[in-house]
Every structure is written in structure tokens, then in C-alpha cells.
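Here's the structure we're looking at; comments come further down.
All protein chains of the complex are present and in place, except for one that has been dropped.
Right after this comes chain A.
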Amino acid sequence: MKFTLSWLKHHLDTTASVSEIAETLTDLGLEVEAVEDPAERLGDFTLGRVIAAEKHPDADKLKVCRVETDEGERQIICGAPNAREGITVVLAKPGTYVPGIDTTIQVGKIRGVESFGMMCSEREMELSDEHSGIIELPSGEVGQRFVDWLTANDPAKIDPVIEIAITPNRPDALGVRGVARDLAARGLGTLIARDTDPVPGTFESPIKVTINDEAREACPVFYGRLIRGVKNGPSPDWLQQSLKAIGLRPISFLVDVTNFFTYDRNRPLHVFDAAKVKGDLRVHLSKGGEELLALDEKTYRLAPGMTVISDDTGVESLGGIMGGEASGVTEETTDVFLEAAFFDPIRTAYTGRSLKINSDARYRFERGIDPEWTPHGIEHATRMILDHAGGEASEVVVAGEIPDHARAYRLDTERCSRLVGMDIPAETQRATLEALGFVMDGDMAHVPSWRPDVMGEADLVEEVARIASLTKLEGKPLPRMHSGVPRPILSALQKREQAGRRTAASLGYNECVTYSFIDRTAAELFGGGQDASMLANPISSEMSHMRPALLPGLLQAAARNQARGMSDLALFEMGHVFEGGEPGEQNLCLAGILVGRTGPKDVHGASRAVDLYDAKTDAEALLSAMGAPAKMQILRSGDAWWHPGRHGVLCLGPKKVLGIFGEIHPRILQALDVKGPVVGFTIWPEAIPMPKKAVSTRPALAQSDLQPVERDFAFVVDRDVAALDLVNAAAGADKALIEEVRVFDEFVGGSLGEGKKSLAITVRMQPKEATLKEKDIEAVGVKIVEKVGKATGGTLRG
């Protein structure tokens, strides 16, 4: 919402400066977004008078002028055709910045003759596009500041423009008068009465208006009147300037009048060219399928239930949103039918949204205009039209009734202190509300018709506090809920999330935060991409579906980094993935990827390509950091985006999956344009069983004084035997004695023959009662060989 200072002063009698007004507006909740004050850049220009102008000795078009200034007589070279003796001019003396040419004036020589300043055109001062000559003022004293002269003689030229952001609850401030009322309530001036006497009609309007029953809520009231014999054309200067200053294009006087009241009083109006209206006007709801060529020159096809105004030939206007081109006024219009109606905010909002029309009228009707001012609107506009365009007004035709908006709430003057924490005297509170237009009746505050937002007692407190200024609010300590040391507040899962994140970073992974939505193709690659997780209005096709997994986002990040020349990557993300489109269909995941080599090429030869076991190591470390049990099953039942032979599902049974690690399927990498191989993992922190009860004491440490014994075994097994099965079998040979079984070698092929491999294990035995004798050890050895043979078909390697 933009307005000029002079427009504000049309409603507010104030001596406050522009900056005072701006600060106050922001403090009142009418946040100032910009103040443009032309006077600021014109402050240094002063008036002078040309005493003599003679031809430059070396240039035909230049003149050497002698100019009287406040600092005495000066010589100035000027090229303007109108530079001549006796005229009063605007001077930029040396040192003055001239905005229109972006130059600070210096003393200089022009074609060999010295010049001490410049006489300016309007364009050079950014006052207009006028540049045919220098400014000639009809009055003014030598040495007078040009700004002061403009203020006295042509204030519109330097009228400051203020732009404010209006929150949706304040439709009243979408009119300059509403803004003025707030400032007056704060004490920054007094509101000027701007009423007008009704214009008596001299004839009956030939155009009648009816409202269909079904449209009574959509348009409760409609005022109209015909004005005949008007002379449309360009608006008077003051009106054109007012509109231009706030960024509106003057169109023709009749249209400009409607725009003026839209901004002056938040009262949108409409004008029909009466000659183009066939028969009477009827307000009704659209049936659907009607078409209207609107004033924005676009044709709209209407859905059922939109508020429209029709004549005998069909729809002529979209109520509260935009008029139709066919019945619009033109320069030639002589008989105009003026409309002031009230359109329901909700229906206006829905209609505007579905037709995608953003107009000043829609903006205001959907926030709510002052219903009581509907008849005043028509009188004010009639008066302005008659004053400037002549003509004769008919009697006012009225359909429907002004909707009932009367309501009152109790002002509890204690509540302000209780809710806000500010002590404001009861009398001040009442006076504040009255200044805003509330009518006090005992404790009851009757809400003014222009404040549809005030719907309860809390709103009264808000008004009182707002006008009193929240800037004055003093902070007051919020007491602790428990005295003493604060209690921990994180849940077990929140702590687990933090542990996972910090551990991943400790393992050398860089944390990423990628978008929760990805493109359909990437989503489909990872089992997503269904309609349920699709956005109805994505910002681009790259962000159309909620991510089913974290890996696609990380892989796309890897591709971007590779394109920038970074090839060794360790990236992770902790965040939610979505299995559907219902609230709660989201799961917390931790995923990481390793790409390229373990590090740059180095003098120690330590750098090598990352592999599956790197991912496994990290996945297990992370699971452990997040509280997973040490023993997990490893299944090969992972999804299709993993390398079929190179992944493992870490689980506590087939249905209790805690994580997956492995190599990403090369086809996935190709589709996402990632140079592989890439290994990675995904972990579901919520799936890790929570400890039953937090106990801080540890179980007692059992330390044996007896020597542990280690024995190595090598088995020949089929190639597809899982090492873990062999280890588990060996460990099962004597659960009490065997403390640990480790695989320390794998050898494939060679003399073993096709399809065979050798696995070597170290078995560590920890006796608890007596030192192990050789025959005890041998007995365990036999059992190990037997168990392993049974479980895997393996035999001791000869």
C-alpha cells in the first residue's frame, strides 16, 4: 500500500516529519517498506536570476551568463535555448550533486571560458522528463532553496511517497484514511472530517438492480446510480499526480475516480458505460461455463457459484474482482452507471484464486471493506464526478441490505497487564479504543464497521497495546519450571540422532542437508515416485516427489561435486524420508556414501579405492554408537538399488532391519550420472531397540586370571559359504569357553580348485576355572571342526 504525504495530510492534520510518521507507522504494525522523499536529493539547489546572457565567443549554441546568486554574481556557461536575461532559474553551485546526470558540479572551463555552476532542467533534477530548456520559475527570491519554493508553489513535485506492508487483518489500512486514523490514535495529529452531503437525484435511474436470492450472501447490498451527460477525459492534474505517485496509471477521469476511492477509503467502485448496458443489472451466481472478456483483456470461463453482475445480454462484471470490457467506460462515455456494492470476502477470495485474477478490488473485498460506507462511497464519487465532469445524477437505486456487522466485546482493562505485561491506565485504554472508532458503552466496546478483524476480547487488548507501543514493553524473567539444575530434555531418540550425526562426522563424513523433494525419476529408482508422495504444485519437475530415501539426494550431490572436480567424497545426511503422503508416513534415516578413493594419492601408498567393507565398517560403527546390539544377522535381501552380490542387510531377524550397507547398483549410478563405484549405507535409528530402562550402573567386570589360548584353523568351503555362518558354527562349539572367533584370511581358487575357498579363523578360548591342558584344547578343536563341517560342509585344510 502506497500513499503520498500530501494524501495522508488530506485526512490527518499533523506537523510530524516524514521520518517521524514512518517510524510510528512501523511501530503501530503498519510496517514501512520504503520512503521515497524527493526533497532529500534536491536540498542543495537554490534559486538564481540571470542578469545577462551573451553568446559564447567560441561556440554558437552556448551562452555566457552572469547570474545573481546568494553568494554574489557568478559566470555560468549554459547551452539551453531559453537561457536569457531576467529569468529566475534553479542553480547547482559547485559541489552540488545533480541526480539526473549523476554528476557533482565542479568549477570548469567550457570552450575556454570559466563556468561556476549549472542551471538545471526538470530532467536533470529527476522531476520530470522535461529537458527542452532550463527551468524558468514564475516567482522566487535569489538564494531561496528550491525545495522551499516547491513546497510553497508546487508541492506535488516533491511529495514524499510512503509504502507500507499491510497484514491481512487490517483492510481498513488499505485506505489512506485508515492509516491516518491509526496515527491520530497514537497522537501524531488529528483526523480531519471529510464528509460529503448526499447528492440529490433529479431523475429515476433507467437501470435497475436486483439481487437473486441465491446471491444474497455473496452480495448482500448493491448501490447504484446513473450520471448522465458527463464529459469524460483526462483527470485533473492533482488526481493524475496522486495516482502516478503511488504507481497507478491514470486512465480516464471516470476510471481514476474509482481508483482514487479504492486507495483513499478502501472503497472499490465500478463504472459501467450505461449506453452499453442492455436492460437492468442482476446480481447472481454463475451457473458455470459463462465467459467474460474482462478489463484486463483476458477471457475467463466461469465455474459455478461465482458472483457476477449480468444485464440482458449476459455477464458484464465479476463482482468484487473485475469489470467486463464490453460495458467498460471509454473517453467517449457520456452516461455512466456507478456501482458501490459489498461482496462477501470468502467467495471473492475463492473466485479470485480459481480464476487467478489479482486486482485491487479483489485484494480489498477478500480482506473486508467497510459495509457501512457503501452508500457514502457512492455519494463521494458522485460529488467528485459532478464537480469535474459535470452531468446530472439520478436517484440512487439500492438492492439488498447492508449486512449486519454489529458486535461488542467487554474491555477488561486488567487483561492488558495480565496478557501483555504493560500497565496502561483504564482511561487511556478506553480513549485509545474510541480514537480507533470503537464506541464505548460501559465496559462494552462496539466494534467499528471498518474493523472486520476484531472478533474478541483479546483483539481489544491487541489494539490497546499496539497503540500504546510494544517498543515500551520491558522484559520480565520467566521463572524456571523446576528450581535448581535444569533437567535433561532430549528424548532417547533425539540423543540417538545426535550421536549418529556426530559419529558420522567423526568417521570423516561431511553432513549434507538436501531437499526433501526430488524428481520423479530419481524417486522411482529408489522405490518411490508414486502419486501419493507427489506434490500437487511442485516448484519444478526437479522437486516433484517426496524422497523415498536419502541416497538419491546424496548421489545427486555426489554428481554435482564430481562435475566440479571433486571426486573423493564421504557424504551423509540424517533426515526423514517419506513412504506416502499421509501425516506420519515419514521415517528417520541416516545414510552415507563413499565415492572415489580413501584419500588423495600419497607418499605412503595408503590411498586406495573405497570398497564395500569401508561402508560396512562405518555402518557398524554408527549402529553401535546409536545403541544397536553387537550381534546382528546379515541377510542379502536388500532392495534393487543395491549391487545384488555386494550388499548386506543388518538386522535382528528378517523383519527387524536396522540398516543396509553395500555397493550401489551401477545402473542407478548411470541414471543419476554419478561416476562410480559408490558404496554406502542406510540406517533406521528408530528401528534400533531402545534400552529397556536407563540404568547407570554397569554389570560387574569379569576378569579371569587364567591365560587365554588362541588356536588357528583353516577350512576349505564352497565359495558361496558365508564367513559369518562359519564363525557362528565355530563359536557354537563351546559357548562357555570360546570368547571370540575372528576370520583372518580368505583365499580363493589356486590349488583349492574351482568354486572353493579357504577361510582361516583364530579361536580365542578363555578358561574360567582351570588352566587349559593340551587335551582340552584338542577336544574343543575336534568339536569346532565337526560343527563347522556340519554347518558349512567345510573341511580342515590339509
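What we mean here is this: a contact is a pair of C-beta atoms (placed from the backbone, for glycine too) under 8 Å apart; a residue touches a chain by one contact, two chains touch by 3 or more; residues count from 1.
Everything below uses one rule, namely that contacts and distances are computed from a predicted model.
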Chain not present in the shown complex, as UniProt names it (candidates "Cytochrome b", "Protein serine-threonine phosphatase", "Ribose transport system ATP-binding protein" or "Phenylalanine--tRNA ligase alpha subunit"): "Phenylalanine--tRNA ligase alpha subunit"
Of A:D531, A:D705, A:D720 or A:E754, the residue in touch with the unshown chain: A:D531
Sole residue of A:N82, A:S607 or A:T762 that reaches the chain not shown, by the stated touch rule: A:S607
Selected from A:N169, A:N212, A:T334 or A:N728 as touching the chain missing from the view: A:N169
Contact with the hidden chain (one of A:H270, A:H376, A:R501 or A:K616): A:R501
Touch with the omitted chain, as defined above, among A:K61, A:K208, A:R480 or A:R636: A:R480
Chain not shown, touching residues in chain A: 26-29, 31, 167-170, 345-346, 349-350, 353, 366-367, 417-422, 453, 456, 458-459, 461-462, 465-466, 469-471, 473-478, 480-482, 486, 488-491, 494, 498, 501-517, 531-540, 543, 546, 554, 557, 560-561, 564, 566, 569-572, 574-576, 578, 581-586, 598-600, 602-604, 606-607
